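Certain chains of the assembly are absent from this excerpt, and the rest are unmoved.
Read from first to last, the chains carry the letters A and B; within each, the first residue is number 1.
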């Protein structure tokens, strides 16, 4: 049972790493970066969120230094982007799907790692959200863009919702696999609905400056 | 005595966290970020300096993961900004006051933590300056701005001065509370004078490029 949970975590991790590596490599091509820049952005986007999580909880050396699966998943996403993906049509739609999958997979994985490190439910959900979202924040910073997740359709809230559902099901019913799948599915579903209906969080103004 | 020092440190931390959360949330509103972006910038500005300090000295898991006071102070600053602060008049003046308070409080706290971790006086003052200044650097990076503290009126030097006075009084007279208050007061005072008189550090030119 434990072994099976570990195996599932590995598959989740590989799929999420691949998905985010594609998203990072595509952003680098857009910024006119060279082959090395494309690789670094694939790498940083894919392992950035988990690295920040590992640093914060003191889980050092960070995971990917001793995890060849993560490295191979990044390389696979990098090569896939250069050879196949950038020639595909309707790039935006595919890119969104990869990103939604990565967000769901990483958030649930990060939340589970937080619980396993003995953190409380709220902090674990925050660590999951950081795992899911901050690779993309680093990607945008390195690509010279304002972080998308602070502006566009509901994003991090999807991670918080999915992480909460994962924790709830896992702690109430002790059913790890069902909790994982439900959490991931929730996140992907919220993202699809949010983008389809262009749902965003409210923004605010500083009245002092509205006349500027 | 030890207990009282710990208590004072907690109050300092909560006040500084609140002040910096307000400053981060306001910067996010200015960048037209949504509700989540406002929360993240409040959070990163408030805990960023201390997180970098904790990472550098290996104080892991970082403080705020196990410290609900810090989380509540961020949430208080976030809500205060949305509900009260952004409707206030003379925002600039208030924002400056919050920022000066946060700088003073965090610098002295960070310096004290450095000393308690067994670092020398110089390194402890550097750690205090990092604690006080780098939340704002992360805020500016995430808001897509050049870091203010590298350009505007005397800022980090105020932190260095206040940290040094704190260490001096603490080590000479072993009077923690007086050392803390004097250090904090020095930093706030220097910031007020610097902004009032628009005192800045010198800038330089590269002669090679002056004709560009």
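Definition applied: a residue touches a chain if its C-beta (ideal position, glycine included) is under 8 Å from a C-beta of that chain, and two chains touch if they have at least 3 such contacts.
Source: prediction; values computed, not measured.
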Exercise for review: Count every copy of the one sequence in the whole complex, not only the 2 placed here.
Suggested key: 3
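Following the convention adopted for this analysis, only the chains that are shown with their structure count from here on.
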Study note, to complete from the structure: Per the C-alpha means, the centres of subunit A and subunit B lie apart by a whole-Å value of 30
Revision key, fill the gap. Subunit A residues touching subunit B in their complex are 55-58, 60, 117, 119, 123, 127, 137, 141, 146-147, 149-151, 155-157, 200-209
Revision key, fill the gap. Subunit A partner, complex, touching residues on subunit B are 26, 28-38, 40-41, 51, 55, 58, 60-62, 65-66, 82, 86-87, 89-92, 141-144
